[in-house]
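Excluded from the complex is one protein chain; the other protein chains are retained at their positions.
This part shows chain A:
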Amino acid sequence: MRMSLAQRVLLTWLFTLLFLIMLVLKLDEKAPWNWFLIFIPVWIFDTILLVMLIVKMAGRCKSGYDPRNGSQNIKKKAWYLIAMLLKLAFCLVLCAKLEQFTEMKLVYVFIPLWALLAGGIIELGYNIFRARRD
């Protein structure tokens, strides 16, 4: 069963709103919480997305699955999975840095984000030029 656009938007909107409210409370020093607690909406949202992605990928392993069934190819799904893990890694390292659990330089914290952005930019560029070629 696929969620409608409104349901997916509502899910994204709700978790973004919750995260922003908690972030504002933390930055304005109204809530003396740990940074890992502030990121709870992000952890929950990422977990939902990861579970949805893994269930979709696992659906290919079912017997009788026809790969020509019009579904997205496995390479694209694998890229989405890597992108999710990169985002999760960035958020985890950022929280660890903000909580001063580690003394690492900021450049190492941002490496997963840059990898994610590079992949996203390549995909967007590919879509633009493919559309132009067609």
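We adopt the following convention: contacts are C-beta pairs under 8 Å (C-beta built on N, C-alpha and C of every residue); 3 or more make two chains touch, one makes a residue touch a chain; residues count from 1.
Here is the rule we use: contacts and distances are computed from a predicted model.
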item	value
Omitted chain, identified by the protein name its UniProt record gives, among "Phocein", "Transmembrane protein 203", "Alkyl transferase" or "Intraflagellar transport protein 80"	"Transmembrane protein 203"
Positions on chain A contacted by the hidden chain, ascending	4-6, 8-13, 16-17, 20, 23-24, 27-28, 49, 52-53, 80, 83-84, 105-107, 110, 113-114, 117-118, 120-121, 124-125, 127-128, 131
